[in-house]
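I'd like to ask some things about the structure below.
Here the complex is missing one protein chain, while the rest keep their positions.
For chain A:
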Amino acid sequence: MSIEHRIETMSTAELRAMLNESADLIEEIRAELASREAQARELESMDILIHEARPKLQEIRGFFALVLDELRERRSR
């Protein structure tokens, strides 16, 4: 049975439900495509990412400074 024929034989309520579902599906497809495009865009900067993919002492020091702040804050409470 073709889609056109199936649509003609469906009730109005069924058609409305189908339309809502299709709208959701289209929305999901759009979101997935947008996310894939964003991923491809992010990978464009891989030249920089690949050279910066290593731990930086300053960032680690900054993290442990924040940890100490958090501990001091807890103790003072």
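To be clear about the criterion, a contact is a pair of C-beta atoms (placed from the backbone, for glycine too) under 8 Å apart; a residue touches a chain by one contact, two chains touch by 3 or more; residues count from 1.
By definition in this document, contacts and distances are computed from a predicted model.
For the omitted chain of this complex, the UniProt record lists the protein as "Sodium:phosphate symporter", which is one of "SDR family NAD(P)-dependent oxidoreductase", "Sugar ABC transporter permease", "Sodium:phosphate symporter" or "(2Fe-2S)-binding protein". Chain A residues in contact with the hidden partner, per the touch definition given at the top, are 32, 35-36, 38-40, 42-44, 46-47, 49-56, 59-60, 62-64, 66-67, 70-71, 74.
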